[in-house]
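See below for the structure under consideration.
Every protein chain of the complex appears in place save one, which is left out.
Then we have subunit A:
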Amino acid sequence: MIVELGHFALVLAFATALVQMVIPLIGAHYRWSGWMAVASPAATVQVLLVGFSFAALTYAFVTSDFSLRLVVLNSHTDKPMLYKVTGVWGNHEGSLLLWVLILALFGAAAAWFGSQLPTTLRARVLGVQASVGVAFYAFILFTSNPFERLAVPPFNGEDLNPLLQDPGLAFHPPFLYLGYVGLSMAFSFAVAALLEGRVDAAWGRWVRPWTLAAWLFLTIGIALGSWWAYYELGWGGFWFWDPVENASFMPWLIAAALLHSAIVVEKREALKSWTILLAILAFGFSLVGTFIVRSGVLTSVHAFANDPERGVYILAILGIFTGGALLLYAWRAPLMQAKGVFGVVSRESALVANNLLLAVSCFVVFIGTIWPLIAELLFDRKLSVGPPFFNAAFTPFVIAIAIILPLGSILPWKRGTVTTFRKMWPAAALAVAIAGLIWAIETEKSLGGPLGAALGVWLVVGAGIDLWSRTGRGALSNRLSRLTRLPGADWGKALAHGGLGITIFGVAALVAWEQEKIAVMDVGDRMELGRYEVVLEDVRRVQGPNYISTLAQMHVYEDGRDIGVLPAEKRIYPVAQMPTTEAGIDNGFTRDVYAVIGDPQQGGGWAVRVYIKPFANWIWGGAIIMALGGIVSLTDRRYRVAAGARKTAPQPVPAE
């Protein structure tokens, strides 16, 4: 019964979204305030309906209602409760329902906190937001209905894919979706502004927090996925340049560019039409990502037949929204007149460079991802584009961005001089000194290690200098007290830029200095790797709730000092008939010791792999600091969504 109500609520949400799309857009065109006023309550009703629908599906999963096809395919009574809940979005249909739920939430948030927006702009934003919803509701109801019943329910389900039964991956999709869908706000604002025919500083102030929120959720989502790959896939890879990873990385890059160009719109009323274009592209890449993932067209060129209907449908959504918005852009963008003028050496110019590098680096990822398809369709060449291409083509952009970042961040708006760069001398000197030192003591000379360290130091110290220079002049104590009172945006900027430096260093260090050893070991055998010694103490079979595990205990010594026992597991999930590995990892500040138990060998013993992963945690630590920078920046009073809105209103939070 509850399931039927959930299904019904979803249909009603679809109808509400239709109303929310049509009425306010017409109303805004003819300036009928009654029609425009429909938008806000409709947005609220829509989120309540789709929220109920999502709750109903969750209920079906939690109670293991095997009359529902989706629950049968993705759940099992023995599955731990956490994964029964996360199983709701661990599949195509459920994840799309989560997608529209978040979309409706963002729309409702704009309705609730947008009372200060010009009436027509608000009506248009909500109308455009609803139009995206309409497309996805139709997609769910007509091609991917999560509420499909089975005539003959089986006794038990087929279990969730074991790889997804993991805390890191369980919460990866909601964060990623908050990011993807959060960019729909930027898109709606961009299209609404094009319809309005004007963009001003207030528009920039509105778009920025939404984009910032979307970007920080994407950052967390991507970091979670990468961290999961690191500990779960059994050899400690953290980034594979897989089409699906690229699908989330492209919107991240464009969102990062958009964040920065929206600042220029807000502070200087320049780069308006470029910012609008970025906002359209950012959501466009979210849709491209959804398409890549859902259709399977790019993972394998021949996988398209897996799900032609869904793939074609998403392609149509992508074409209509991105194509339509770009046409509108071509028509209306010339109306956007820039007001602020800036010199060649200025903060604006530096942000233009930032945008150029981020946009082109996104293009590198994009073209590399789709090239196998282009080559086969146009040139009849069957080829692969893999990590070696991306590493070679993408890394120069990272280096260029990292080099100009501290220089640009310290330039004044409007017009600056190169003498400003002198402030960055200490950062440059320290970076070069540390790189030289590392080069000198490296046993195996690598270029990546010292370079990564130099860039890391340059960014972190540069962010510190930037922050310190914001405290003005005067006595040290005055400056220190001013430092604590600096606006959240300044602290957020420094944190995010420093976090980027930490991540860059972590990646470079891990790639340059990783050590690996593979051996056959019997219980009691020892293995030496660098300063470490590993003893295989015990291997036994263990029964888990819904899996059987081969559990190895590996005792690790660092320079002869006992640092504990690492449990490394190899699990078999009998229902899903899939193995997974759980690496034994000793997390450290400067290195991880990473141990994996493999297959039993014919002559006795097990294949054992041990890795030393230097500075691995810095990769995700840096990402968390970047996201933290986003959060701190969002707390800045000046950027609160409805700054100056009604006094009685609760302090608005830009995104849930």
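Keep in mind that, in the parts below, contacts are C-beta pairs under 8 Å (C-beta built on N, C-alpha and C of every residue); 3 or more make two chains touch, one makes a residue touch a chain; residues count from 1.
Rule of thumb we're sticking to: contacts and distances are computed from a predicted model.
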item	value
Undisplayed chain, where the name is taken from the UniProt record, one of "K+/H+ antiporter subunit F", "Acyl carrier protein", "Amino acid/amide ABC transporter membrane protein 1, HAAT family" or "Cytochrome c-type biogenesis protein"	"Cytochrome c-type biogenesis protein"
Options A:8, A:112 or A:363, residue touching the unrepresented chain	A:363
Of A:37, A:244, A:328 or A:565, the residue in touch with the unshown chain	A:244
Contacting the left-out chain in the complete assembly, out of A:104, A:117 or A:176	A:176
Per the touch definition above, residue among A:63, A:77, A:337 or A:417 touching the missing chain	A:337
Per the touch definition above, residue among A:6, A:90, A:157 or A:501 touching the missing chain	A:90
Touching residues (missing chain, whole complex) on subunit A	31, 73-74, 89-92, 95, 118, 120, 158, 161, 163-164, 169, 172-173, 176, 196-198, 225, 232-235, 237, 240, 242-245, 247-248, 289-290, 293-294, 296, 299-300, 306-307, 337-339, 341-344, 348-349, 352-353, 356-357, 359-360, 363-364, 367-368, 371, 375, 378-379, 381-389, 392-393, 518-520, 570, 577, 579-581, 596, 598-599, 601, 607, 609
